[in-house]
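Of the protein chains in this complex, one is absent; all others appear in place.
Coming up: subunit A.
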Amino acid sequence: MQYIIRLKWFIILVLLQALVLNHIHFEQYATPLLYIYFLLKINSGNSRKGLLLWAFFLGLCIDVFSNTPGLNAAASVLTAFCRPWILRLFSLRDTTENFEPGIYQMGFTPFFRYTLTLVLLHAVILNLLDMFSFAKPQILLLKIASDAVITLILILCIDSVRRKK
């Protein structure tokens, strides 16, 4: 049952990203990278290998739709790889407990820090791989910052709405 729900979220987020969000370039820079919300929400008790594989296929699906084979996959796998440490760092709970990271389960501030770190990491890797040069550092930094901020806002909004349900 849990797998079916997860698969449903997977398909919804991939389609949303491919058909709507990839075409948003707010102020020419900011593109929401909402699909990593999927990685943030996987249960903390999930095995690391499983997490990495989900991340790889998620990134690959986004890549197929945006003609960038490997780009999103590489960034997602790295984000998923760092997730367990960052979750342990910011979560106030016992590390052996199995829970779904969220505002309700963790409290607002820990979840905010957890999301901010991972979103920023993802945006840095993605934009570095995409541009593949430091020739225009201001544009690179602006793009990383704007991507991260708009993604963070979207994720916090969605998670607080889901909590109330």
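We adopt the following convention: a residue touches a chain if its C-beta (ideal position, glycine included) is under 8 Å from a C-beta of that chain, and two chains touch if they have at least 3 such contacts; residues count from 1.
The rule we apply is simple: contacts and distances are computed from a predicted model.
The listed options are "Carbamoyl phosphate synthase large chain", "GntR family transcriptional regulator", "histidine kinase" or "Cell shape-determining protein MreC", and the UniProt record of the chain not shown names that protein "Cell shape-determining protein MreC".
Contact with the chain that does not appear here is found for just one residue of A:13, A:78 or A:106, A:78. Remark: the omitted chain is touched by one listed residue; of A:21, A:42 or A:60 this is A:60. For subunit A, the residues touching the chain absent from view are 15, 18-19, 22, 25, 28, 31, 47-49, 52-53, 55-56, 59-60, 63-71, 73-74, 77-78, 81, 129-132, 136.
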